[in-house]
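Got a structure for you, questions after.
One protein chain is absent from this view; the other protein chains keep their places.
Chain lettering (A, B and C) follows the sequence in which the chains are written, and residue indices restart at 1 in each chain.
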Amino acid sequence: MTLALAIDAGLAVLVLAVATWTIAVRKTFAAVVGFVSYGLLLALVWVRLLAVDVALTEAAIGSGVTGVLLLAAAARLRPTEKGAAAEQPGAALCFVTAILSAVVSAGLAALVLLPTNPAPTLAQAAVANLPATGLGNSVTAVLLAYRAWDTLLEKVVLVLALLGVWSLAPDALWGGRPGPRYPAQRDGALVFLAQLLPPVGIVVGIYMLWVGANEPGGAFQGSTILAAMWILVVMAGLGDAPPVGRRWLRLVLVAGPMVFLAVGLSGFAIAEAFLAYPVGYAKPLIILIEVPLTLSIAATLGLLVAGPPERAE
Amino acid sequence: MSAATVFGLCGAALVGLGLYGLVVHSEPLRKILAFNLLGGGVFLLFGVIARRGAAAGLGGDPVPQALIITGIVVAFSATALAVALVLRLFQETGRATLRSDAPVGARVTDTDS
Amino acid sequence: MPPTLAPDGAATANGFLLVLAIVLPVAGVLLSFALAGRHAERIALVLMPAGLGVAVAIFTGVWRAGRPLLYIMGGWDPPLGLALRADGLSAAMLLTTAVVICAAGLFARAEFRAPRPGQPEARAPFVFWGFLLAVWAALNAVFLGNDLFNLYVALEILTFGAVPLVCLDGRAETLAAALRYLLFALLGSVLYLLGTALLYGAYGTLDIVLLSGRVRADAATLVAAALMTVGLLAKTALFPLHLWLPPAHAGAPAAASAVLSALVVKGSFFLIVRLWFDVMPGLLSQMAAQVLAALGAAAILFGSVLALRQARLKLLIAYSTVAQIGYLFLMFPLAAGGGSAAFGSVGAWTGGMLQAISHAFAKAAMFMAAGLITRALGHDRIAGLAGIGRTLPMTVFAFGLGGLSLMGVPPSGGFVAKWLLLTAAIDRGQWWWALVIVAGGMFTGGYVFRVLAPALTGPNDPLTLCAPVERHREALVLALALLSVLLGLLPLASFGILQIGRLNIPTGVLR
Partner (left out) sequence: MSLALDIFTVVAISVGAFFFLAGTVGLLRFPDALTRLHALTKADNLGLGLVVLGLLPQAAGLPGALKLVSIWLLAQLAGATVAQLIARAVRPGGPQA
């Protein structure tokens, strides 16, 4: 038991060290690298906290896709680094902020050390209602049954973020292709990887989605892997991002939320409420929602990384 | 002391670190990084609460775990939008800072966070 | 399933209206995204009357029943599931939002016309209509949400809808303003989320009705409340967290500025009110309330002085928003803690909310008027406004009416709001807030006069305009300004609807 605690403490110290380095290091690019390792370490912490679903999400989205996005941005912003480094904040501001941040941390730490006993939980309620959802993974049940409304709204957040990113395009380039065009390399190692990995990745992504009903995994984690495969293909120059005006692309992007909304509305007619599933049909309906959702999320994540349209079609 | 407490303290410290970075850094990309770091700390604190709610044969309360997953996705969306704004600003002005390009009369002071 | 039904009672029969209020604009966003820009405007124009109808139906439903509407999502009762709940305050805010959004939409048609069939999709109209609907959906979700985490998601939709509206024209200044706005908003949401997590850790639920019955004055609750309040203040742009607001609101297109200034900042303010008066009634200490009000007073003075010094009309109006937000926070020390001073607290609370509503109409009218003036003159320099009053009398009249409401001149909604706050301040013996209200009114008069004085003087010959100004757009602006005045003519008792469904309210009657 104490050995496990020592490992946990070591992990916590490592997380803090990497985080401090990320904040303190001078070069932006180095800070982003620090952040990616911070995310991977956090994923380990989630495993230690027995939250494997969260660990998968953290590794895939919190560290993985966010990392790609930030690395690409840091690389493009390199020319500004010198000028920005000259704008050091004043010592007084640093000092006051440090004190305030320390107070917040200390307050939160005190709350951590003074836990409420017994800790309130909805675990029993979540488990007791699992049979009605036909699912085995209670986290998936929270996401797609008990609190499906949250998840539906969060899909809207993703669509809006993409619309927001696109809206930054200059007028003349509207309808063009997002992001830079990566040159096709004929025999690079990346090309090799981009040819070999996607079939495997697609299988793994679909597996993640499927297994999410009963075990850790689900639509998000699966779709992140699909998105990663797509990003890999684009970066190797084997494919190109589609123009943002394409009808089929728009349909792919909203298919998931649309089906989700439609199933939710059908609850008025075939079940007792909005977003309710009729008895016995919960699991098939949840899978009906999750399949297009995975596709839509994958496309949205990939395009969010690609950025606004930058090239005429 | 349990694992949950250790990671709870870690989360508390991460929140402070993230807040510090968010206010002190002047480069927007560094602010975005700090925001993500801060978010990680917040999620961790929430995760500790989930862990402490372990019951009914589960290793943790699934409700906060689901909320954290939603939160991670929302944070990613925010990061994507913010990064796109920074890059666009860089394309327009050749700079990626917020200091000197406020409109006339907006009176930006030193503390732009 | 655990016996967890909200104490208001079971879901109400017309509760499905609450779902429609959010789902209609959400469906609009998704549809216009899928069907491409040509249809975006048409979809919005169809949804506007439908959404207004739903808002009216909810308002009359709450009014008639005299109790809140409740809807349980998916049949899963809180705390495991989520509920939507419309009390009197939500109903009033829903209606205000619907009216302002519809006016902004009709106003914006001239600038964001859909491309003709055969032409390619254009960026600005596609984006504008999408985000207008998104902001509407988000505001409705904020007003109806009954779960603190669900409200977090709603707040994020609000932010993601509002930020791109700021930089719709793609200029460097507006991009910087949008980025600054986004960074403030993100800091705000992460603090809010942290508070939410702590509350869940303490009570095992995030349902507002359930929380209000369980909440205790312990360390975790107070820290959570403080973090959430600071986060929401950053989004509401209360002094000294207002730095992002003026460039953002002044840089957006007129219709978007109107929505941002009139409604979007009220979304986060609404949640502060929910937090302190519904989630944790009685926990707001006089000290904390005095601090909030002091920040409000500072905002009134600081915003007004800066508004007086602006050279550009839209920035002046934006700084006026900073000042008017300050008034909203004067209600906290005056309305906190019911008990013996029940009347004062109900009066101050009503005054604060009425200020939010009347400012919404007045400020929307003023930003749209500024948009018309800018379009007519090709600029918005205050020094160059001479003669505009003769050329666009209806617009300038509407601007003036909005200004009167902000000043608190009777009869106007702003007057009733400020009068209620003023009498509550005197009732409570907190005369210093009365001084702030009076001084703020004089400052407001100063900056409104700074615009009207040049506008109403000048040459007799009509100005040559850069672009014609459509009569119906002028009429829209005037209608909004008149609404903010008409609020002041309603009998005081009709504001009793704001009290319906308040949790743990003092039983006071509005005189």
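In the analysis below, a contact is a pair of C-beta atoms (placed from the backbone, for glycine too) under 8 Å apart; a residue touches a chain by one contact, two chains touch by 3 or more.
Please read these numbers as outputs of a predicted model, since none were measured by experiment.
Asker: Under the definition given at the start, what are the shown partners of the omitted chain?
Answerer: Checking the complete complex, the chain left out touches A.
Asker: Decide which residue listed in A:G10, A:P118, A:G188 or A:P278 touches the omitted chain of the complex.
Answerer: Looking across A:G10, A:P118, A:G188 or A:P278, the contact with the absent chain belongs to A:G188.
Asker: Per the definition of touch given earlier, which of A:A24, A:L114 or A:L196 contacts the omitted chain?
Answerer: Reading the full complex, the residue touching the unseen chain is A:L196.
Asker: If you put the missing chain back, which residues of chain A would it touch?
Answerer: Touching the missing chain: residues 185, 187-190, 192-193, 196-197, 200.
Keep this in mind: only the chains that are shown with their structure count from here on.
Asker: Determine which of the two chain pairs, A-B or B-C, is joined by the larger number of C-beta pairs in contact.
Answerer: Higher C-beta contact count between the two pairs: A-B.
Asker: Starting from the mean Cα coordinates of chain A and chain C, work out the distance between those two points in Å.
Answerer: Between these chains, centre-to-centre, one finds 31 Å.
Asker: Distance from the CA centroid of chain B to that of chain C, rounded to the nearest Å?
Answerer: Distance between chain centres: 26 Å.
Asker: Multi-chain contacts only, two chains or more: what residues does chain B have there?
Answerer: Those would be 15, 32, 45, 49, 52-53, 63, 67, 70, 74, 77-78, 81, 85-86, 88, 111.
Asker: At least two other chains touched by the same residue of chain A: list those residues.
Answerer: 108, 111, 119-122, 126, 128, 146-147, 150, 154, 157, 160-161, 164, 168
Asker: What does chain B use to touch chain A in their complex?
Answerer: 1-21, 23-27, 29-30, 32-34, 36-37, 40, 43-45, 47-63, 65-70, 72-81, 83-88, 90, 94-97, 99, 110-111
Asker: Could you list, by residue number, the parts of chain A that touch chain B in their complex?
Answerer: 4-5, 8-9, 12, 15-16, 19-20, 22-23, 28, 31-32, 35, 38-39, 42, 45-46, 48-51, 53-54, 57-58, 61-62, 65-66, 69-70, 73-74, 76-77, 79-80, 83-84, 87-90, 93-94, 97-98, 100-102, 104-106, 108-109, 111-113, 115, 119-124, 126-128, 138-139, 141-143, 146-147, 150-151, 154, 157-158, 160-162, 164-165, 168, 220, 301, 304-305, 307-308
Asker: If you look only at chain A, which of its residues touch chain C in the complex?
Answerer: Per the touch definition, chain A meets chain C at residues 107-108, 110-111, 114, 116, 119-122, 125-126, 128-129, 145-150, 153-154, 156-157, 159-161, 163-164, 166-171, 174-175, 245, 247, 250-251, 253-254, 257-258, 261, 264-265, 267-268, 271-277.
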